[in-house]
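Read through the structure below, which is laid out as structure tokens, and then see the notes.
Incomplete set of chains, arranged as in the complex.
For clarity, chains are labelled A and B in written order, and residue numbers in each chain start from 1.
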Amino acid sequence: MRPFLDLTDLSDDRLQALLALAGELESAPVRRSLAGKIVGLLFMNPSLRTFASMDAGVKQLGGDTVVITPGQSSWKIETEDGAVMDGEAAEHVREAIPVLAQYADALAVRCFAGGRDLQADLADTVIRTMAALSPVPFINLESAAAHPCQALADWKTLDDLAVPRRGGRFVLSWAYHPKALPYAVPASALRMAAMRGMDITVLRPEGFSLPESVMTGAVEIARHSGARIRETSDRREGMEGAHVLYAKSWAAPSLYAKPEEEAALRSPLRDWCVAESWFETAAPNASFMHCLPVRRNVKVADEVLDGPRSAVVRQAGNRLHVQKALLLDMLTEERP
Amino acid sequence: MRPFLDLTDLSDDRLQALLALAGELESAPVRRSLAGKIVGLLFMNPSLRTFASMDAGVKQLGGDTVVITPGQSSWKIETEDGAVMDGEAAEHVREAIPVLAQYADALAVRCFAGGRDLQADLADTVIRTMAALSPVPFINLESAAAHPCQALADWKTLDDLAVPRRGGRFVLSWAYHPKALPYAVPASALRMAAMRGMDITVLRPEGFSLPESVMTGAVEIARHSGARIRETSDRREGMEGAHVLYAKSWAAPSLYAKPEEEAALRSPLRDWCVAESWFETAAPNASFMHCLPVRRNVKVADEVLDGPRSAVVRQAGNRLHVQKALLLDMLTEERP
């Protein structure tokens, strides 16, 4: 069983089957399919939705979880090969993963970007090393470069909102945030929209293009799917006819691992807080999407989040359904 | 289904039915009534008894829990409406509650007093806002102004100890504590004793009366139940004929949100550490109650806690039984 590390690991057929199964589970959430099975959840970083939806999902399917939170109830875990471990970390993933795999029928792991080496983070070396160490099925719950469970939920949300694949206009917009954030979510959202064959605009201020390899990867996907991708820093133009605005913040790639310089470039951009006025040129009833958590009135105004176009709660709800479908797909013979 | 936010949410009939059901569950703790159901436990503050009894209770009834601890395995959560979230909190209850409600069949939440605005804390605005955001049944696991699960367990404990409703003499006494503590427990204990129709004395040093709205609320309850409420700072007189001494510490209301001044008023009162000598004028075999945790030899002496009059372990045991009854009442058709 191959690990699930990125949405692109799924063929279009398997993806459609997962979405069909997710729809069934949305209507009938409780099964006994995972009875006697344990899913190990390893959270190297904090979580609300991802943890709660995985934990609830496994249990609604009759299984059980074991949750490890290094740096909290467990010690810090080293991820670098060959490390001389005389610092804070007391254990290495080379032990932690094979050990936990003996107690669980699958592992699901969150491990954010290290933030020091852009190329290593974009190559997702850490989560790929961890997956390779696991003899049991392995699910990425957000790594340096990808958040595929979110992307799968986002796909279902676009289906729920009846946004068409071909011709659906998807705007991925940068938004202000007090911290430099990683690329996992925007890169996964971009790849998802590209796999879906959509008409995509990346809307961002100058200096905040996504990393080149993220863009070229999406363009390569688009070449097969028929998607179109363009970039702009002009909000009115970028939002023209948009069916969906998907907001997210990310660090300026040219200043990765240079937090002070990056903050200086970012700090004048506080007006990139999504407001109703952004939707003036959008399609009627355009939707607003965000992976959550979201800082209200910093990244997105209350009026958007509390208004009728917000799909953020539905997106989060879909996390549960698609992850349960994934678990059934990876751990059982059940198919839609 | 109305949320359970305060003991006064229960009619006397429903309260008696819950206590009867709790008694049944004490004798036969294991059922499958909640099979397939998830209860979300959101702890904005630490817990031992409340968490463990809810977690065990749900599981003994065949259900499962999902536990979120903001500031630990999850990030901090903002509770204020309209907040500009550029501080520590990464998520707002306006997202967190509706999202978690999609993963759970009920939510149970602990959220202590903010400690800055006495009137807002006494009005319990935060937990009431959270409850209003929840589309699923909602249980208060201790808020700014109330700890109704504790109050329900305390009622059962008084029944177990055969302390009569009418004529039962209940002393709620202030005790020393190194920190300024909130009013949730003493206010709930006072309302509980008032609903029970007891003969109540609030024993406290000068300056440590309970907030006026807490006292007037209890007097209003007493008007219907036949309870009597008086206040004194005289220990011998206050304990005269007492069947129960219920000890708790709380902040001086006049110095709320002024920690240094409050500490100066409180610090000379270290002799308000409950000792056997307090019971000289009490009824024979008078009981000692406390919600726990308790700081030994600071708030209560070892001789009381380790002696025969201590009911504190029984009180904690009753948490399990009454909360299970509440879950059956709120989530199933099962009645005693």
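One rule holds for everything that comes next: a residue touches a chain if its C-beta (ideal position, glycine included) is under 8 Å from a C-beta of that chain, and two chains touch if they have at least 3 such contacts.
It should be emphasised that the depicted structure is a prediction, and the values quoted were computed from it without experimental measurement.
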- Quick one: how many copies does the complete complex have, if 2 are shown in place? 3
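We take it that only the chains that are shown with their structure count from here on.
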- Give the rotation angle, in degrees and rounded to the nearest 5, that superposes the C-alpha atoms of subunit A onto those of its identical copy subunit B. 120
- Write out the stretch or stretches of subunit B touching subunit A in their complex. 36, 38, 40, 64, 66, 68, 70, 72-75, 78, 82-86, 89-92, 94-96, 98-100, 102-104
- Query: Which residues of subunit A touch subunit B in their complex?
  - Reply: 30, 43, 46-49, 51-53, 55-57, 59-60, 67, 69, 72, 178, 292-298, 302, 305-306, 312-313, 316-317, 320
